[in-house]
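With one protein chain removed, the remaining protein chains of the complex are shown where they sit.
Chains here go by letter, A, B and C, matching the order in which they are written, and residues are numbered from 1 within each.
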Amino acid sequence: MSFLRNYISTVYNSVRSLLIGMRRTGYYFTHHKEIITQNYPENRDQLNLPERFKGEVVMPHNDNNEHRCTGCTACELACPNGTIKIITKFDISPEGKKKKAIDTFIYHLELCTMCNLCIQACPTDAIKMAQTFEHSVYDRSEFIKTLNKPDSKLMEGVE
Amino acid sequence: MLTTLTELTIVGILILTLFAVLGLVLVFMERKVSAYMQIRLGPNRVGYKGIAQTLADTIKLVVKEGLTPNGADKFLFNLAPFIVMFGAMLLMAPIPFARNSQIWDLNIGVLYITAVSSISVIGILMAGWSSNNKYSLLGAMRSGAQIVSYELSAGLAIISIVVLTGSLKISEIIASQETGWWIFRGHIPVLISFVIFIIAVTAETNRAPFDMAEAESELTAGFHTEYSGMRFALFFLAEYVNIFIVCAIGATLFLGGWMPFHIGNWAGFNHLMDFIPSSIWFFGKTFFLIFVIMWFRWTFPRLRIDQLLNLEWKYLLPIGMFNLLLMTIIAIMGWYF
Amino acid sequence: MFQEVGTTEMGDLIINVGPQHPSTHGVLHLVITLNGETVKKVEPHLGYIHRSIEKMCESLTYRQFIYVTSRMDYLSSHINNHACALIVEKGLQIEVPQRAQYIRVLLDELTRIASHQLWWGAMAMDVGAITPFFHAFREREVINDIMEQTCGARLTMNFMVPGGCMYDIHPDFVKSVKDFMAFFRSKLSEYDEMVTNNPIFQARMKDVGVISKENAISYGCSGPVARAAGVVCDVRKLSPYDVYSQVNFEEALETEGDCFARYKVRMKEMNESMRIIDQLIDNIPEGDFQAKTKAVLKLPKGDYYTNVETARGDFGVYIVSEGATTPYRIKFHSPGFCNLSALDHMTRGSKIGDLVAIMGSLDLVIPDIDR
Partner (left out) sequence: MIQEKLLSICPAAVFEENTQWPTMNIDSAEWRKLAEALKNENDLAFDYLFCVTCVDWKTHLTMVYHLSSTLHRHTIVVKAKIADRNNAIIDSVYNIWATAELNEREAYDLFGVHFTNHPDLRRLFLSEDWVGFPLRKDYEDPINMIKL
């Protein structure tokens, strides 16, 4: 007799908890406001990434086309995988002194792991992380970027 | 002679069209149902609200290359999807889609259905064996064991209705539900056999939680692992058409088929119900059952093969047999409404 | 019940599961010997995602090598980073500010919850229920947003540096964590409704993949896999690091050692993690988030070992230093590697469906195994 009771209670309990599970999916089937899918790219304008998001390394320039990079190569040394390559040149200052400055700041986006170590290493806050994330391009060579704009200069007062 | 042939051709073409449309609708329905249950949006890009998505998928499948593996038995490999498809098509014959709209009202309709529905397993076994792939083989063997055992329960559940109506003819079974559907008139035993029927046909059509034959997390795609392109599409279509057919049978036997919702001798109410066309009643019931089966799929985990067979032999079959006994007593004593 | 190891008889099937297979969660390749549906032997073939991180680290400085460890067990990248930061701090005897310790532990526990959520979804998917996967991702998404807000990345944060954290927490951090906790608590009952109490799920999990306590120790299992067999092995309890010694929490233990016990352990761990977060979130002390460190870090000559409790188990870092700026030899002891070595033992004589369930319950992350 106890066998029969066990048998029936097993069947009853199983069916009951299965129905509870079905109630949950049924709830979501009828409650469409719970849907969490985002319609990308339609919602591209509403996307706001947090300011700390690590998208790619950029070098901000001000209105006078000046940047803050002194070419000290601290970022190049800090980078674990050779993403940054700085080519320096020597400018002759008006007083006739030779001064080190960057010629090109090469950044390999395809090698970058967004570890943020270069930004931490930079003594003059010349580079920062941008919030871009749509990086795909058709040709790999487009990943190799020069961060300083043409004819840009070092900002006054940055050592 | 010629007119008969023309008629048959036209009917055949119509059935094929119905097949294609059904497949498209059901695939779209499944994708939307699953999406909403999974708090997603589902297809919403092609056409209005994504309606043309399945059409686009079909076009993709048709233009895709159909590969045949080198080690495969070419003849059986190519034949298998068609066998599965034939099985599904043959089942279409005795199903009444609306009042007086039945392709072939043969007098052993129920027997015909139970007999023909087991043909598709031959196709699945063929596909699994001829693919020369171990995953396919395992899937096919599982499918064989599963369909053979669940056929019993489905048969017992169907017989309980036959016992009540005393006829194997589909049109008579529907006519007997003039005063109310069996599920309401036959007390708890009919309810139990309805539940058993739904579980058994879910297993028979290889749907989750009984999708052992294709269990994607175990056997990648089971018996149709090696199929691609149009032949894969045939398997896919046959799966959905099979679901439609078993749900149509369930609706016909238990929910009165095209018969509107009637209550005993409330003539006024019954007339009101008759205003709704019989085809809407039929498709409404069928799609409701299809929805329930999809609901199962998107809620439950999959059983293991031995648990699957345990469920059949230890639970469904004994309950079904006992239920049939009860049903016979009820039928003899006339204790139904 | 099952034949001896390695005997392949007529009629046995040898099947390659992976490297491209839906249930191996990555590029794990298993060669399984089957007798019908019964698994006779499982042999893992590794290396499809081996990047030789140990060799790479030999040429990276003590600041640089931390980011690489995020790529190992990417689901508990914070905790891996934490271990690396700890070992450098231990070698250089850096005193980490209290605030940094609190932030680290908070982020660790959030990572653990996120990892277990993903595991929960993947576990359900392995046994065939696809819907829970999406529900799990809904909750995990909130944690990812918190991580993005504070650390700037969703998966490979690289937030820990020797001596503390890279940044201070975001001003909204406390509020968003509290919001998440309330949200997650309201959803936890769904986890039980959808999966835990489901009779099919229980039938699939109970008495499957049983490992005894002795074997779990012998196979070097750690984390939820060992705790489900009754082995006391929570590093947070045995050798507490940072502020773990100051918080109250229980080590989740079960004794059955089967898949369902592992499931229960992880579910309990999520609750315990929430308890830890509750205790810490309101009491983050003011102060520095980073200790002053030298620009160039050099570990004194000698060897160092530190282990932490990741979401998968005991993650150890062993450094042999020659006093240079880079480690002479670095070894990462990953929990997944040892847990995988027990897979063959667990699956003997079970069905193919069980193999998938067992792999799911081990919560393997393949880059963690391959390193």
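Quick note on the criterion: contacts are C-beta pairs under 8 Å (C-beta built on N, C-alpha and C of every residue); 3 or more make two chains touch, one makes a residue touch a chain.
Predicted model, so just to flag it, every value in this text is computed and none were measured.
Within the full complex, the chain left out of the display is in contact with C. Which of C:46, C:188 or C:291 touches the hidden chain is settled by the complete complex: it is C:46.
Considering the whole complex, the residue from C:206, C:275, C:298 or C:331 that touches the absent chain is C:331.
The residue touching the chain not shown here, chosen from C:20, C:218, C:245 or C:283, is C:218.
Which of C:74, C:167 or C:318 touches the hidden chain is settled by the complete complex: it is C:318.
Although one chain is not drawn, its touching partners on chain C can still be listed: residues 44, 46-47, 50, 52, 54-55, 59, 215, 217-220, 222, 231-233, 238, 302-305, 307, 314, 316, 318, 320, 328-329, 331, 333, 337-338, 340-342, 345, 370.
What we mean here is this: only the chains that are shown with their structure count from here on.
With centres computed from Cα atoms alone, the innermost chain of the structure is C.
Chain centres here are Cα averages; for chain A and chain B they lie 50 Å apart. Averaged C-alpha coordinates give centres for chain B and chain C that are 44 Å from one another. If each chain is reduced to the centroid of its CA atoms, chain A and chain C end up 24 Å from each other. The residues of chain C that reach two or more other chains are 131, 138, 194, 198, 200, listed in rising order. The set of chain B residues touching two or more other chains comprises 37-40, 298-300. By the touch criterion given at the top, residues 13, 15, 21-23, 34, 37, 124-131, 133-135, 138, 194-195, 198, 200-201, 203-204, 351-356 of chain C touch chain B in their complex.
On the side of chain B, the complex with chain A involves touching residues 33, 36-41, 295-296, 298-300, 315, 319. Put simply, chain A touches chain C in their complex at residues 13-14, 17-18, 20-21, 23-25, 36, 49-50, 52-54, 78-80, 113-117, 120, 129.
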